[in-house]
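Every protein chain of the complex appears in place save one, which is left out.
On to subunit A.
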Amino acid sequence: MAPVVVLWLAMCLGGTWAVDKGNFKTCDQSAFCKRQRALKPGESPYRALLETMELTNTRLTLQLINDNNKVRLLLELYRLQGNITRVKINELKPLKPRYEVPDVLIREPPTEPLSLLSQDENGVVLSLGAESQRVIVSARPFRLDIMEGREVLMSLNSRGLLAFEHLRMRKDTTSPLFFLFFFFFQSTFSLWIISVFCSFLSIVSDSLFCPSPYHPSFSYKAENVDEEKVEDGMWEETFKSHTDSKPNGPSAVSLDFSLPGVEHVYGIPEHADTLRLKTTDNGDPYRLYNLDVFQYELYNPMALYGAVPVMLAHNTQRTTGIFWLNAAETWVDISSNTTVFGKMLDYVQGSSETPQTDVRWISESGIIDVFIMLGPKPKDVFSQYASLTGTQSFPPLTSLGYHQCRWNYNDQEDVKSVDAGFDEHDIPYDFIWLDIEHTDGKRYFTWDTHKFATPKEMLQGLMDKKRKMVAIVDPHIKVDSNYKIHNEIRSRGFYIKNKDGGDYEGWCWPGSAGYPDFTRIDMRDWWASMFAYDQYEGSMENLYTWNDMNEPSVFNGPEVTMHKDAMHGAWEHRDLHNTYGFYVQMATAEGLIKRSGGVERPFVLTRAFFAGSQRYGAVWTGDNAAEWDHLKISIPMCLSLGLVGISFCGADVGGFFKSPSTELLVRWYQTGAYQPFFRAHAHLDTPRREPWLFGPENTALIREAVRQRYTLLPYWYQQFYQAHRTGQPVMRPLWVEYPQDPATFTLDDEFLIGKDLLVHPVTEEGARGVTAYLPGKDEVWFDVHTFQRHNGAQNLYIPVTMSSIPVFQRGGSIIPRKLRVRRSSTCMEHDPYTLFVALNSQRKAEGELYIDDGHTFNYEKEEFIHRRLSFANNILSSLNLAPDAKFTTQSWIERIVILGASKPSKITLKAADGQESQVEFEFDASMSVLTLRKPGMNSGADWTVTLQ
């Protein structure tokens, strides 16, 4: 019972079963978005001052001038290693510094030299090194074109929508005296600065003569200067009952990108929308602003819990990416047309008939800092992005198992009986979760003294079964002088401040709450130290953490989040809002690492995220609902996250709000079992739905789905290892592997795990069959359940029953499984492998086997086994991919199943020591399946198996 919570929700969120759109801003209600969107494509007021160009070994700098107001910007252009171009635009001399997002890039990206190819009064051509790639900087108006050969890959400001609201003094509050001071201050700078302050002075006096040495006419008419008119919402903005004081005034930035030849763009999560992004001409732009959206609606561009400002553009020839590194509220407009190119491009390009997508990014503050990732293949874009923001953290193996969650497991007895229920019904699981009710009055790091009186006893009980627990730790801290965490944060001054300098307070689960400033490293260090076993009472090494409400959610704040004029030291919350959740998860993951002395890998789930969040753990799609459409949307939502680096994604199995029908629940388990993060969760108000509560038939269906997950854990683990090493997504859209096949570009109902498993879960109510697209005209695909072989490049109709989960293994792959499913993944550690070798039409196959201890960072010290398995010329062999690595395993190969095989007369195993032995086998002629019985070699050894 939590009547307060219920009442609170009823009050502030309304009693309806749908998102209250009125609680969230449209572009029109967000002053800067409205202002910026009102700008129409046309001649850009910006001009590049080529004479200011400086080219060093690492970068090019150049000033831009806005001919309307004479404000100058500084453009920096970098060629980064790995085929990335970075474009940075800031005010040349801002009134005060503008926010540049720290901590998201894993390092200052290493540069490569740029060289000047040609230059005239109209522009500059720079070489980008590889593959005849060039950047053309056009001067008037300013634009950038990135070319390869005669082909334009991407143009910046080609529609003239570059806009940079320079910081300014508020007119009605500035005194002449200030201007005097300002003049004095400014005059100490070099000559060209004069034109900047001229624009200010011109506000007071039209008759002033401002010499501008770089202006072609060396002067300008004062009446041409745009009298920066004060519009509503520039210095203050009110939404519903909340007023945003804007002491810094307007500060938005915006830039357009043209993508010739591109009809498909993806990414910019988090939105409950299709994988392929839609054009936004007839509605709002896609919004990136981390928000706690109550009962979110599907298929619209509204902002959700997380934001990754990365977009991928794809056509059959090339994949590119745009990473807009800005943490403020951001809107992204997408339009698709065949607008006429600029003059220069007409000349280069010839035709203007090519399809084109135009994208425009608008952010409320900060600077323009954009990374243009030039591919050309999807996997190149993933590596490029990973080189900037890092890769998916390598999760503990156990966290890839099944997670059982509910708001809330009521007490220790409840936990014990649910745990026993899994054993009684022989369903494996690895983690049981506790939501907010486990705490003492929503004071995180504590336990309810009645319901969870002896947490260590409970955790030990789970540990005895080799299982684990996750308890929630949210970032809002109850304001209560008897609460240690609060007192410490307050006394250390770690809370975010309100605009008047006091500790910011908002309402959340505990009532009045403070919000620690996670952007501070000292705060994060302190927070991390709170996870030490002697600090977090009742915690043990099998207790992991879940960060919810970290958008941050503020029940009584504007749009259920923090006031933008709250202060993080010198910076406004406005500048960095979208990174708050990123920092919370960062600090928490750090805490879990530190408590083990740096030995154990952490597991932290977060709801809010930003670019780079992949480094700290898992993400889920928030508070979804028990509806078929929500099951369907889980696929594109997780695919979109995977495209921008966040591979460890899942949706609440069963749906959070409302109660699923039994059919929906079963289908959701079947789908979730094949998605990276596999957790069932349910709202407090819903009836219980543990897997055994729906009759033996459905229990069996759910058991089977969960077991399929567990048999595939070696493959999942391997995929995460690859994701961690290379940044390739685990759950992939088909186009990533088949980039030249347009039939794969808009699939929302099927996906790949790695490149070898294709999954088309049943997500339609009452389905009798599904049609799966099997890609690749040279591929063959094997049904993993029946071993039936299908050709690629076809739409395959698959009749389904309630037990069907259509999954296909690609011919040419080798997938290791552990078929001995036990009650938790840890129990399966030493179990033997079965190798599924699916032959392609050339009768070849390749795969890998990765093994380590599953939970420590020792893999960084080369303590792992990594082998290449390959089948060719009737020989299957295991080769060491990491000869320097050292790790031993008890696991052995118990079975090899070769799909698409013919019957051999005998099979010989040659062990590492050269010893040969015969392997018994069975051959199923109807399906061409050859099963090798108990070859028995150690999984870490060298061996070959020869079919004769």
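Note that in this section a residue touches a chain if its C-beta (ideal position, glycine included) is under 8 Å from a C-beta of that chain, and two chains touch if they have at least 3 such contacts; residues count from 1.
Keep in mind that, in the parts below, contacts and distances are computed from a predicted model.
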Please identify the absent chain by the protein name in its UniProt record; candidates are "Glutaredoxin-C11", "Glucosidase 2 subunit beta", "Eukaryotic translation initiation factor 3 subunit H" or "Protein YIPF". "Glucosidase 2 subunit beta"
Given that one chain is not shown, which residue among A:R170, A:K278 or A:K466 touches it? A:K466
Which residue among A:R140, A:H790, A:R820 or A:K910 touches the omitted chain? A:R820
Among A:D685, A:E765 or A:E860, residue touching the chain not depicted: A:D685
Touch assignment to the omitted chain, from A:E54, A:D423, A:E765 or A:D778, lands on A:D423
Absent-chain interface residues of subunit A come out as 1, 6-7, 9-10, 15, 17, 410-411, 413-414, 416, 419-420, 423-424, 426, 450, 461, 464-466, 684-688, 707, 819-823, 827-828, 831, 894-895, 933-934
